[in-house]
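With one protein chain held back, the other chains of the complex are shown just where they sit.
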């Protein structure tokens, strides 16, 4: 492991359907194949599927947990970060990444998208939120049609 | 002041145009006339205009600041809360409120909308973000056409 | 209420004995008589006793809560701030104050003493922690023998 490894956050619901889990798992696999570290919120759903995928390809996974216990991490998190800060940990999930891939997701994912965009961190979207502001589309979320395209875009747009 | 006073957060950009400032100021005045405490992020733009309005009608204003110093509060904040937690303070701004009024705003406002909706706190919107999820409109942000309507809705929908 | 009111934090255990509760209640009363706003962590024990004292003299009380619900506040908190950030809220309790009065207390109180001293906020102690560093006494906690003395010192040493 070196300081030069890219860190990419995968965000999405703590519960998800089968299609979303497959997208997330493939994103995790592809990140690992490309040598990137997977950052996430450490819980179930999209987070767990992405970690499982990364693990299967020998990648490194980090989960920044909202609660007080590392035991809450999904079994594919290698490095659990325990914050005890609830949803404020969403800020750290995205700020710790050089790019973010959002897969579906609910309001928690929306907060992470907002925190990333506010910090100038690129957000790639797979079937996730879309935004309009004062009646005008905001196209800051960069769409991708497949996990491979999402990872390509994340790694090519990653900030330093 | 009693424990029964409603607390309503006003969220929006730290910079805003004249029209948005007028909306915010009137929201602040109307909240004060109705006896509600105004919660906000304590800085400029929409936050300052709302606090100025509340002050002019004798209302109470609280600003939850991101930085290390109370001196960063706008001059109409009566009770500055100093967090030193940066944008993680956005979580506390909305969780401390029983309803939220969003006026225009950028990505920081979007995070606050997300944190509020995630917590089940009603969000009233004045010319602000609109959302779609997986291609379907999400109508969780309740639209208002005027400051008075926004305050009416905020107070009638406020959670306990 | 004006921006010029002093804000003093009272910190101590969420559970306390009768003697500590009496100290805290008198500190709360004295702060209110002197026109200061009482900041605290919003829960029971020393926090509740101090708020009860302040309330009895018509003072203003603010509680910065660790959890997700304003209902966790003691009944004498007038303005509950809901953070959902667990013990990270301890940082905001002391940073929001211009001086801190520590009454007895356990490890949570110790963290608040540390955060205050790190921020240059004076800490007055009533039967609380004492500190040594590398074998040398650290006298940064200013001792007081009575609630009145503690409040006197807090208000005279309060930072801007």
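As written, the chains take the letters A, B and C, and residue 1 is the first residue of each chain.
Throughout what follows, a residue touches a chain if its C-beta (ideal position, glycine included) is under 8 Å from a C-beta of that chain, and two chains touch if they have at least 3 such contacts.
Small disclaimer: the values here were computed from a predicted structure and weren't measured.
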| item | value |
| --- | --- |
| Touch with the omitted chain, as defined above, among A:16, A:46 or A:91 | A:91 |
| Hidden partner chain, touching residue among B:39, B:85 or B:151 | B:85 |
| Where the missing chain touches chain B, by residue | 68, 83-88 |
| Footprint left on chain A by the chain that the document does not show | 1-3, 7, 37, 60, 62, 64, 68, 70-71, 75, 77-85, 88, 91-92, 95-96, 119, 160 |
| Interface with the unshown chain - residue positions in chain C | 85-88, 91, 104, 106-108, 110-111, 113-115, 117-118, 127-135, 138, 140 |
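What we mean here is this: only the chains that are shown with their structure count from here on.
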| item | value |
| --- | --- |
| Inter-centroid spacing, chain C versus chain B (mean Cα positions, whole Å) | 28 |
| Mean-CA-position distance for chain C and chain A (Å) | 39 |
| Numbers and ranges of chain B residues touching at least 2 other chains | 85, 88, 91 |
